[in-house]
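What follows is one structure encoded as structure tokens, with my remarks underneath.
Omission of a single protein chain aside, the complex is shown with its protein chains in their original locations.
Per-chain numbering from 1; labels A and B assigned in written order.
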Amino acid sequence: MAVVFQKPKSLTDAELHYCPGCTHGIIHRLVAEAIDTLGIEGKTIGVAPVGCAVMAYNYFACDMVEAAHGRAPAVATGIKRSLPENVVFTYQGDGDLASIGMAETVHAATRNENITVIFVNNAIYGMTGGQMAPTSLPGQVTQTSPYGRDVKVAGYPVKICELLAGLDGPAYLERVAVNNVKNVKNAKRAIEKAFRNQIEGKGFSLIEVVSSCPTNWGMTPEKALQWVEEKMIPYYPLGVYKDKTEEVAK
Amino acid sequence: MAEKVLMKGNEAIAEAAIRAGCRHYFGYPITPQTELAAYMAKRMPKINGVFLQAESEIAAINMVYGVSGTGKRVMTSSSSPGISLKQEGISYIAGSDLPCLIVNVQRGGPGLGGIQPSQSDYFQATKGGGHGDYHLIVLTPDSVQEMADLTALAFDLSDKYRVPAMLLADGTLGQMMEPVALPEEHVNRVEKPWAVTGTEGKRKHNIINSLYLVPEQLEEKNLERYRRYKAIEENEARFESYMMDDAEYCIVAFGIAARVSKNAVVALRKEGIKAGLIRPITIWPFPKKVIAEAAEKVKAFVSVELSMGQMIEDVKLAEDCKKPVVLCNRVGGMIPTPDQVIETVKKIAGGNA
Partner (left out) sequence: MAKVTFQTDLCKGCGLCVAACPKKILVIAKDKINKKGHSPAEMTDQSQCIGCAFCATMCPDCVITVEK
């Protein structure tokens, strides 16, 4: 018998602190699998966010830097400019990347900074206990939108892939989800591509991963994944939003 | 001695940084430090270095954080309002024990303030600035020559102690031109085994971080840092004493205020008033010992500042209320004249006579 599935070696032995059923664990594993597959653990440097994934530095076995809230793309820019031969990725949530760190996100993208950004969109601030995120859906009930997100007051959700696709800079933008086996496998392919793009010098790649937060959504893990399918994905359609990687190759 | 060249203060900082082995500069335009960024933009691409104009001061300081984490010499520069924006990043850099150089070519404040010289960021520079218990090593040049020399020293001290360093200048020093003998090329190769450079599969992963959720660990981290701060206070306080041997009136001033004060000391001596100057070259660590020693001998202190009186608090703490301390100041971009300093000293001397 051969092992067909086991924990990737680019994850440490540290036990994940995430809530039961939180898909951060799946996304961590996909990132680690990409690092393993490409054989780049020894030259990869990750940048952790502020948010639920703040302690990602304990989970990835590669060198890690913990950034201030939203600043990961700027920190990654510094690292990549210092060590262009290394592989640099950020792992950020929606509050981090799409709210407080919007300027850093947009400008790293428009510079086509040769980094990989893993953007976890679960439509809520998890770490602080379930407040409205820049990506919370219209009508979504959160601690700070107790009557549902009123777009007349709080505005509309930020669609990062669509927004960044309007820039000339970024090389690759794709939105995936991790709510079922098929989507997880597709997310794995996309994340691996985002790392490969960097190795091939193609520039800024961002993978938005539509994800769940059972605890703060107030659902069972299984129900939360159904909510991803029924509510999140229709608002955040999956697919490739920009791909300059082929034209660069020509 | 190297040949002297005529340079602006801001440019002297830039060239000295390059000669100190700094190959990464991140900044955002702001008056009156623009020449520094412009110099870096011109020079860095020629020497395989990195100049990047960031989208904000916040991004610039975080790029500095990133490079410093990889173990390389790195700097940013700005002026007062921009330095306020950088405080978040500076706190993280201090909390992660990373070295770097931050240059503040001060202008008047608060708020948008003005674009003329000031020293009103003294508290911000020496008492923390951002959140948490931390210090920067703060060096205060008073000439274009020192802009260069202290830049080189700042990198060395920062690397040695793993404490971010700040060069605190002002608009006058940044803009004025003087002959300067540039420091020799030097790179102080301090081992940085903590740097994130990729594990190469040869070691456990390094983590650059300021988060400690276990309070005992965070406390110990702070205590360890303060042991380093204590060593810095004991070993690195720098100052210049000018005509202090027999002085009865001690002027304390740094930067451009010290230059004005030196003229005042000479003029006062001509009139038979024994004035002297202690010029702090580091304001953190503050040269407390020399001030305390002076307190045993002089009749009074005069703190000359381009602020509403910030350094005067450190002077009072250092001399321990042994002698009166009088403030002589201008603010808002104005600079005290030698006459103003002379009049202040004379008034005290008259009162004491």
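As a working rule, a contact is a pair of C-beta atoms (placed from the backbone, for glycine too) under 8 Å apart; a residue touches a chain by one contact, two chains touch by 3 or more.
What you see is a predicted model; the values in this text were computed from it and never measured.
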For the chain not depicted, the shown chains it touches: A
Contact with the hidden chain (one of A:21, A:78, A:93 or A:134): A:21
For subunit A, residues in touch with the removed chain: 1-8, 11, 15-16, 18-26, 29, 180-181, 184-185, 214, 220-222, 225
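As a working rule, only the chains that are shown with their structure count from here on.
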For subunit A paired with subunit B, centre-to-centre distance based on mean C-alpha positions, whole Å: 40
In the complex, subunit A residues that touch subunit B: 12, 41-45, 47, 54-55, 57-58, 60-68, 71, 74-83, 86, 103-104, 106-107
Complex contact set, residues of subunit B against subunit A: 24, 26, 50, 52, 54-56, 58-60, 62-70, 72, 74, 88-89, 92, 96, 196-202, 205-211
